[in-house]
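Okay, structure first, notes after.
Yeah, one chain of the complex is gone here, protein chain that is, but the others are all in their spots.
Each chain carries a letter (A and B) given by its place in the written order, and its residues are counted from 1.
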Amino acid sequence: MPPRVVVVGLASDFGCQVQMTNIEDQLLDVLGRIELSYWQLASSGHMPEEYDVAIVEGAVTTGEHVALLERIRATASAVIAIGACAVTGGIPALATSGSLDDHYACVYGEGDVEVACGRIAPMPITSVIDVEYRVPGCPIDMDEFTQVLSRALQGLSDCIPREPMCAICKTLENICFYERGEVCLGLITRTGCNARCITLGRPCTGCRGLAEDANLESAILLLAERGVSREDLMTRARLYNTLEEAFTR
Amino acid sequence: MFFRIMDKDRLPDLVAGLSKGFEVIGPVAKGERFVFERIETPEMLRLDYDTTLLPPKKLFFPPEEQMMRFRVADNEVVDDEVYAAPRVIFGLHPCDINALMLMDNVFLGEYEDPYYRARRESTMLIGVSCKPTDECFCNAWGTDEVHWGFDVFLTDLGDRYFISVRSVKGAELLDEFVATRDADESDTAAFQQHTRNFKNSFTDDLDTSQLPLLLDAKFDDPLWDRLGERCLSCGACSMVCPTCYCFDVTDRLEADGKTGTRVRTWDSCQFTQFAEVAHGQNFRESRASRVKYRYYHKQWGYLSKFERVLCVGCGRCARACLAGISPREVVTALEMGGAS
Partner (left out) sequence: MSPLSREFTANPYRPWPARITSIMDLTENEKLFEMRIIDDSVREAFQFASGQFVELSLFGVGEAPISISSAPSKQGFIELCVRNAGDVTGALHKKQCGDIVGLRGPFGRGFPFKEMKGHDMLLVAGGLGIAPLKSLINHIHDDRHDFGKVTILYGAKNPSEILFRYQFDMWKHRDDFELILTVDEPDDTWGDEVGRVTRLFDMIDIDPTNTYGAICGPPVMYRFVIDEMRKKGMDADKIYVSFERRMKCGIGKCGHCGVGHQYACIDGPVFNYWEAMNLQEAI
């Protein structure tokens, strides 16, 4: 029996699920290896009681999300967190800086509007449950996603890269943004996206999270030498990583 | 070796001629920098380049390359052929030619690497003289000169090139595609003068005395800790290095899960996973130990096997390192008494 897979979205713009629909040709091959039991974006039915692999997009923002995740964890033998929202909190987690009430008032106006059932401060799903696999990024890189899904189906270990992005960027012969006096977060950000933004001419904004191997202290010093203050660097890095402790100190 | 003279305005003839039978690759402009790329028209070739972002190793040992295609069901190789088109790399500096010869020791020695060999055998090399940049220190290793390892080498004498012809193939190409004449005494004198000027244009002379011995004697020097504090562990130095050859191998399954490719990619000893074994033990856990290993291997490990240091002084790593770590600084610190 092929592994039964469900795709679930929490608080996000569903951009990563949209990405998944963009690889139609590969998707058909992958579908041959799995039984896609439920895909929130594409199916109207209900989530089944039993499945083997759960792919979860989005941040946790309500009590319902927490309950759903706990149910998923109890059911699935493997959980794959996809996208910045699910892995680091991403954009939704920006709401955790400052007062959550103020943010809600700002968006929905003053008053007692019930906007979400049991709302909680946004956090990545990895803060609620343990996951076997993580595919970071906003949105996810589909090459990386298919490789991770493949590993999950084979029962192999997580292979999330630990090193920053500069190496792959060098192999692509991009001209370093620092040579032009611009700030790029690639030097501390987890690699694995083929330095896509940089290759397209935009500095890295850190959507894949802080790399385990990164030397943040050294990065702070060398940016300071280039006239970029620690606070400026931290503000930039927090865009997708508000909850990253290293960026709040 | 024999020598020919080619007027500079004949250069386009040569490039256009070569393009008829070969893929011609040379330095072309990319923004403010240069890269080795296919030369579509003679004007693209920029022999006045300083250095390229990536060294020519990418043309023999690509950043990512398919080693073989496989079938999962019976664990069988479907295809491991190497396809290499005949090509000419036009415009290599002496450091980069020397670097390829250092790579040859590894890939063409014991257990010959078929992928590297196929590309190496199908490629002709045309060198060109250069001017030292601020980052260059090839003079420290004697890699500012190159005496073999190329087919043809062009030394820029202003209005003409003094051509050293090393291989029969190189001589044939010149005969076929461009008008040249024999070098006379005045050409040789001009060549000698050029060489003297070139040697004198290096402002810095790096002391490398007893370097392998110092690496052992100062193995526990605080210098390495200081460098470890600065190192970003980004691996940029390894990627841009013309002599770093370490690689990783991974299997990538096709979406159907039935077939896949075994792929090798450039790796760096600066990454934490580099020396980690399956049980989780890491033989170089600290940044300091990893920075040190890069120097230890280049200036001593490789030398212990091949009697040359694994560095040609191209300066690419110094330029690529955002933390400003450069071999010149490290070697000087070792020679001058470590961290102090």
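Rule of thumb we're sticking to: a contact is a pair of C-beta atoms (placed from the backbone, for glycine too) under 8 Å apart; a residue touches a chain by one contact, two chains touch by 3 or more.
Computed from a predicted model, the values in this text were never measured in an experiment.
When the full complex is taken into account, the listed residue touching the unshown chain is B:G260, out of B:P132, B:G149 or B:G260. When the whole complex is considered, the residue among B:D50, B:D113 or B:D221 that touches the unshown chain is B:D113.
Hidden from this view is one chain, which touches subunit B at 67-68, 70-72, 74-77, 80-85, 106-107, 110-114, 118, 121-122, 216, 219, 245-251, 253, 257, 260, 262, 267, 269, 274-279, 281, 283-284, 289, 293, 296-297, 300-301, 304. Listed by residue number, the positions of subunit A touching the unshown chain are 154-157.
In this section, only the chains that are shown with their structure count from here on.
Residue ranges of subunit B in contact with subunit A, taken from their complex: 30-33, 35, 53-54, 58, 63-64, 229-236, 238-240, 252-257, 266, 268, 271-273, 287, 320, 322-324.
Touching subunit B in their complex are the following residues of subunit A: 26-27, 29-30, 32-33, 146-147, 150, 153-154, 162-167, 169-171, 173, 175-176, 178-179, 187-188, 212-215, 217-219, 221-222.
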